[in-house]
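Okay, so here's the structure we're looking at.
Missing here: one protein chain of the complex. Every other protein chain is in place.
Take a look at chain A:
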Amino acid sequence: MISQLSWKIGGQQGEGVESTDRIFSTALNRLGYYLYGYRHFSSRIKGGHTNNKIRISTKPHRAISDDLDILVAFDQESIDLNAHELRAGGVVVADAKFNPVLPEGVEARLFPVPITSIAEELGTSLMKNMVASGASWALLGLPLEVFNKAVEEEFGRKGPAIVEKNVEAVKRGSEFVLELAGGPLEEFRLEAADGKQKLFMIGNEAIGLGSVAAGCRLMSAYPITPASEIMEYLIKKLPKFGGTVVQTEDEIAAVTMAIGANYAGVRTMTASAGPGLSLMMEAIGLAGMTETPLVIVDTQRGGPSTGLPTKQEQSDLNAMVYGTHGEIPKVVIAPATIEDCFYDTVEAFNVSEQYQVPVIVMTDLQLSLGKQSCEPLDYESIKIERGKLVHDALELEPNELFKRYEFTEDGVSSRVLPGEKYGLHHVTGVEHDESGRPSENAVNRQKMMDKRLGKIKGLQIRDAIRVEAHHEELDLLLIGMGSTGGTIDEARARLEQDGVATGQVTIRQIHPFPTDLLAPYLERAKKVIVVENNATAQLASQIKMNAGYGNKIHHLLKYDGNPFLPLEVYTACKELN
């Protein structure tokens, strides 16, 4: 019995890879397994190789596995491109139609199944994904009725006849492969899972869900990979709670519409990736200058320019921290887990209103799109904190304006919403006085700059850094952010097994940088390795600039478009240590 297994399906984009993956993983989720998915796809709709990989386990894993146990291939290209990942003794289930062959040197077993012919016999080649997934499910020896239930849910709305045909396709695929293999493969028999069905979603859905829970009722956005799922989720949900999503003409309209709506009192978000974030920069400065709450999600992908739009990267950090001209207070939060995506989104809305600043939620493609198991989410623990939002401002003298930018101890001023009887004030991106009137007065200018920039001093979100450090002195300290956390965690466990005293810090508050929290761990470590998906060590630069310890800090960088594998992190650490 094994506790984890890796399964991958590959084919041409538009061939049913996505739906096969969906049904396969839904069925596994029903049985209570933890799942962690990875989508390899290209920036086109039809054609081009695509594959989905799922890690199936009885305990949570938040990383892609180094190797592969089962590959389901719709074409020879899928074998050629992915067979090298197969571990010795791995299995390929392939469509017999294309006379599949294994590349030289690959020690795997090949099960050619007449996937297309069976599907065509049943009426349409569209069902080949059901034949293929049925075959690979059968090899695992898992209960077929659970799989059929998932099939029923997928096709139920198309009527019982369609469901029946698909169930038949699953059965035929399953029977054929079991005959070929002589029954389920014993070495792939998974230990029983806990039977508790987990939440199963992508990061973008967790962000969408988090925003609904946070009271976000408007979203203005422009479609872009890999952010669009957030707006697609909210366009389905927000109307149920009185709100809506506006698909704007561009990202500049998206962010400025969000600023207008936040100014008028509705929690409003926008989401984009690097190219959109670049377009939003001037407006983010307006939010900072006018102290208007604003939440932006940046789902990072390969840059620069159009770059690698469907691939993993973490290279917008500098843009998020330093983008916008002039100097404004800004908060950058980096969720590292699927649960973080939910809770951090709520916190982003709270922080943006409490401090009256723009907040950027930073994810990366793997965190945003990788479908994975999620621990239960607790709505009761969520509080909606709106900061100094005032509903009963005092009556003003004739011609007196409400002091929207009043100097206060913590730098945050009371805020009234348009429509309030006694709150009239002016808001401008021009430097202004306490009432919002334009002012070039030098003393006022310095005070206003200090007020705005001072607001976020000492700001600390929940788990600004997340630490695993169980030794007084650390041989190695691994630092990462975003989706690399799970990969680093796995590498750390292997290093610990080798006797290397290894610690791990995941930085979740990117800006303002949590220097005081991090410094003690840097102090305790002999060597520090900062693991990040970019070419210029942007996170490491933040650490060095804010906390120092430059002589200890080493870089582990990957910018080929793919997430780190645990083995890569482990190997690099072994070489360094």
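Just so we're on the same page, contacts are C-beta pairs under 8 Å (C-beta built on N, C-alpha and C of every residue); 3 or more make two chains touch, one makes a residue touch a chain; residues count from 1.
One rule holds for everything that comes next: contacts and distances are computed from a predicted model.
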item	value
Omitted chain, identified by the protein name its UniProt record gives, among "2-oxoacid:ferredoxin oxidoreductase subunit beta", "ATP-binding cassette domain-containing protein", "Cytochrome c oxidase subunit 2" or "Oligopeptide transport system permease protein OppC"	"2-oxoacid:ferredoxin oxidoreductase subunit beta"
Listed residues A:I2, A:L81, A:V146 or A:L377, member touching the removed chain	A:L377
Among A:E282, A:E468, A:E496 or A:E568, residue touching the chain not depicted	A:E282
Selected residue (touches chain absent from view) among A:I56, A:M257, A:M362 or A:M448	A:M257
Touching residue (missing chain; options A:V17, A:L31, A:I70 or A:M201)	A:M201
Footprint left on chain A by the chain that the document does not show	29, 197-201, 205, 209, 212-215, 217-218, 220, 237, 239-244, 246, 248-250, 252-254, 256-268, 282-283, 285-286, 290, 374, 377, 379-380, 384, 399, 401, 417-430, 437-438
